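Of the protein chains in this complex, all but one are displayed in their positions.
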Amino acid sequence: MSGSTYGQLFQISTWGESHGEATGVVIDGCPAGLPLSARDIQPFLDRRRPGVSPAVSSRQEADQVQILSGVFNGYTTGTPISLLIPNTDTRPEEYEQMKHCFRPGHADFSFQQKYGIRDHRGGGRSSGRETAARVAAGAVASLLLKEFGISITAFTRALGPIHLPEGEEDFAFLPRSPVSLPHEGLSSKALLLLQENRKKKDSCGGVVECHVRGLMAGLGQPVFQKLDALLSHAILSIGGIKGIEFGLGFAASSLLGSQYNDCFFADNGRIHKSSNHGGGILGGISDGDLLLFRAAVKPTPSIGLPQDTVTQTGENTVLSISGRHDPSIVPRVVSVVEAMTALTLADLLLLHASSRLDALKKIYNASFQDSF
Amino acid sequence: MSGSTYGQLFQISTWGESHGEATGVVIDGCPAGLPLSARDIQPFLDRRRPGVSPAVSSRQEADQVQILSGVFNGYTTGTPISLLIPNTDTRPEEYEQMKHCFRPGHADFSFQQKYGIRDHRGGGRSSGRETAARVAAGAVASLLLKEFGISITAFTRALGPIHLPEGEEDFAFLPRSPVSLPHEGLSSKALLLLQENRKKKDSCGGVVECHVRGLMAGLGQPVFQKLDALLSHAILSIGGIKGIEFGLGFAASSLLGSQYNDCFFADNGRIHKSSNHGGGILGGISDGDLLLFRAAVKPTPSIGLPQDTVTQTGENTVLSISGRHDPSIVPRVVSVVEAMTALTLADLLLLHASSRLDALKKIYNASFQDSF
Amino acid sequence: MSGSTYGQLFQISTWGESHGEATGVVIDGCPAGLPLSARDIQPFLDRRRPGVSPAVSSRQEADQVQILSGVFNGYTTGTPISLLIPNTDTRPEEYEQMKHCFRPGHADFSFQQKYGIRDHRGGGRSSGRETAARVAAGAVASLLLKEFGISITAFTRALGPIHLPEGEEDFAFLPRSPVSLPHEGLSSKALLLLQENRKKKDSCGGVVECHVRGLMAGLGQPVFQKLDALLSHAILSIGGIKGIEFGLGFAASSLLGSQYNDCFFADNGRIHKSSNHGGGILGGISDGDLLLFRAAVKPTPSIGLPQDTVTQTGENTVLSISGRHDPSIVPRVVSVVEAMTALTLADLLLLHASSRLDALKKIYNASFQDSF
Partner (left out) sequence: MSGSTYGQLFQISTWGESHGEATGVVIDGCPAGLPLSARDIQPFLDRRRPGVSPAVSSRQEADQVQILSGVFNGYTTGTPISLLIPNTDTRPEEYEQMKHCFRPGHADFSFQQKYGIRDHRGGGRSSGRETAARVAAGAVASLLLKEFGISITAFTRALGPIHLPEGEEDFAFLPRSPVSLPHEGLSSKALLLLQENRKKKDSCGGVVECHVRGLMAGLGQPVFQKLDALLSHAILSIGGIKGIEFGLGFAASSLLGSQYNDCFFADNGRIHKSSNHGGGILGGISDGDLLLFRAAVKPTPSIGLPQDTVTQTGENTVLSISGRHDPSIVPRVVSVVEAMTALTLADLLLLHASSRLDALKKIYNASFQDSF
């Protein structure tokens, strides 16, 4: 499987550079029979797109998704779904400066070392622009999961020094927060912080948290396709993410087993856990509880302040980046985290369908019929 | 790719249950011409195996690896290498108690939900015993990497409340530490802590850190096969790992871009970075600097203290686990982290070989010849 | 890997329906540094496209390929290459008739059984139209192979009762034959046959043969990725192909070992074979000789003559297909056979690069440099 392909049964292949003509994705493996139209996908892209608040870059991309294949009469047909999002506000000329030098914190240097050639315009393939395709594909995955009662919510747990204490989330406010922070007061503070960063020509990082509700027990494959392993793969594949933790995460490392273990109890014929320190995963398989993880986001590497760097020919120089950039990518990463989570879960849901003989027999007896 | 398979070109398939006859792995894709014998692999397994210190379980497994295929006259042949490690100290009878109830923190419940059947003997496939096969395969990967000057060192950064401050590592001491903690004083303290845990019938977690030296720039594939994405996948696939972070990791989330970015400078015709906050990765591709990450390890779920749980038929009960278990898996996880890192890097090294036309031409001109 | 994805390192994902807006392909894994433009790809599509002779369907598709990503300043960058071919001459209304009944010999029935839904317009995804994307991707693969001196030529060995005897090929004539038959006299006869078929509202099949020159020894992976296994997979994935044979193929089954074996001999320090009954493959690995195989093509299933069939609701009916169809797909399949062969060989060439330690060391010593 090549580098821009993700998933085994619900498989996506994304393509596109920051300042190319378009970006897009081919989804291969979406089950037939899912109701789907561009209108269903668009809201997911709208959440991700820049230009909608002072919190983000001023690049104005409409991000209008087109479905080029795989849907017929309003339903998926089981064949590849090709989604295309034209780039409409490219300004490659703004990147002339980067043509000959390596931006600190960006992939310019490592791409050059790897390939001996790079599209310098806004980072080319390594730009955050490629996440539009992920979000479009993730929308389809989310719609599939919704059919099974599974819903995903990611949000800003921390932005720079601002931290939303556990238990104080106001999820009803979340859709109105321009920084995806579900707390009215802290959201306002965060917005001010971003404006201040922009003025100072600097940037900041943060922490994104993700909750999945309605997940059935049993998703994830031992040994190497554990649910947490695959989610980590998915989330760390997002540019700017430097860490992930599940449930209590790193805090678990200083607890005793007797403090950390989630005990089981039965109540009214159903099995429950007394706590959810493990974040809804046991032995790499979902246990049916709330799935919970957090991801660390580094500060946007593009800053207006002067930075030391070197040219492609190895001379020392100083660079001030003047393009259109986000003072923090955290608010936008939220939708990408949801997308990657949806893609991973959709894939595991399909994989799980073949894990048991009794379940398979049910499918073949009930849904498919041979005819000769 | 199924659940117990990992890697694309340097691919492994592991198998085996805790109390089955043996555990093993098939390595498919190791290049031909690597010197290899069981003696080369054994030291890696010796580091992982239980029964060598008071820090670990008293289960006595010799972990003697056998090479059943793929090696001829002392060299790999390019065909699958089958490694087998017999289980010699199984005591399935000790697990009768677990047959009918779910151990908290273990995969018993989720496996049962997933498959409708489970091998209850010591956790079956979900036991840490499966990591012996990973370590054996990782040894081969490590030997391959060594041919390219790449070396991997993982160690205990923290064990319960004991934390090794950055900069105080004494790597010369590491091989003598029974808890893989490269600091004589803290290592002794850690050993005492483990003995205390055992007495209290409790367990503790910790943090494992991993360093890779000698890595060339260019490993990792954009977008979904980023070096950090694949390493996260690999490390989180180890049982008991609840988080990972690269470079500054979660700490990056509260820094400014101007503080976090690693600036470049040229010196004597070579390009350097002024810091390594990113942990040796830029845009998901190795930058040639020290690769550095940390993993959070949860406390061993098996503890002697009584815990609330439920039986398979849904009745409440209390369980005290009396098997042979590690008071902390941290010391043993160290070798597994190294193994998974080696497997990931070996795979990316092979993948990278086909990334550039100029490099490919060099191979085909120099090494291979057609003959008709 | 999902159904519309092919290849491991040189990986393609095709998409598109016969009467959708466009068809296309994402190539992920093409090495960086290959000179590439739409002009380089277009000639391959021109050979495949309908509407250029009385031998083919009257559907007029310009098949103008667009490169949407992965190429910068005239060279591939190592990132996904997205190719798009608009559909310009769709007439879905012509297929209203097929909406409710199953065309004999087509995938209508099996798609309906599989997915419970189907795009009936010209067969949707099962139409030969999808091969445009294959040919576009195959063009890139061919250009890559050309860099290594490898060239592929497929041609019509037989069309209905017309058979080109071995040894009478006139390859210089091939580019001028509208039926891809490298023999002037037989080509004219074949063209007449096709016109006659059209008049009779019937169709015919044939045999396509493929030769690969300049192939180095060593391509193909034992055991399941044998060169002939992968080529068979590739060629049988083309709609309408019902068989494949390598070298002497089925004729080998009635020979003695002493007649069939290709003996080796050395001459002037090079190793040769006295014959090439095996078609350039030994043990599933190329031996450096001419690679040769033949594929059986069934008659075009769409015919104007009335045929018995059933409606989707299970009533007997009679169907005469009036759309724009090829009297034989053989002439067009030739370019698809070349494309699939190129894709398979490009993939194996990349895979082979990581098969030997000595070769890998050469790459890493010569082409890549670490910098810290």
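Letters are used for the chains, namely A, B and C, taken in the order the chains are written, and counting of residues starts over at 1 for each.
One rule holds for everything that comes next: contacts are C-beta pairs under 8 Å (C-beta built on N, C-alpha and C of every residue); 3 or more make two chains touch, one makes a residue touch a chain.
Remember, predicted model here, so these are calculated numbers, not experimental data.
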Message = Can you say which of A:288, A:304 or A:331 touches the chain missing from this structure?
response = A:288
Remark   = Cross-chain touch to the chain not pictured, restricted to C:83, C:212 or C:296, is C:296
Remark   = Residues on chain B facing the left-out chain by the touch rule are 1-5, 8-9, 11, 13-17, 20-24, 26, 28-29, 32-33, 66, 68-70, 72-73, 75, 77-82, 84, 113-119, 124-125, 368-369, 371
Contacts of chain C with the absent chain, listed as residue ranges = 1-6, 8, 14, 102, 104-111, 113-116, 123, 125-126, 130, 158, 160-161, 197, 202-207, 217-218, 220-226, 228-237, 239, 241-250, 252-266, 269-271, 274, 278-279, 281-288, 296-303, 305, 307-310, 314-316, 352, 355-356, 358
Ask   = Since one chain has been left out of the picture, which residues of chain A touch it in the full complex?
value = 8-9, 29, 31-34, 76, 78-79, 144, 147-148, 214-218, 222, 270-273, 287-290, 349-364, 366-372
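Note that only the chains that are shown with their structure count from here on.
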Remark   = Chain centre (avg CA) closest to assembly CA average -> A
Request  = Determine, using the mean of C-alpha atoms as each chain's centre, which chain is farthest from chain C.
outcome  = B
Request  = Quick one: report the Å distance separating chain A from chain C, using the average Cα coordinate of each chain.
outcome  = 37
Message = Quick check on chain B: which residues sit in contact with 2+ other chains?
response = 8, 217-218, 222, 270-271, 287-288, 352, 355-356, 358
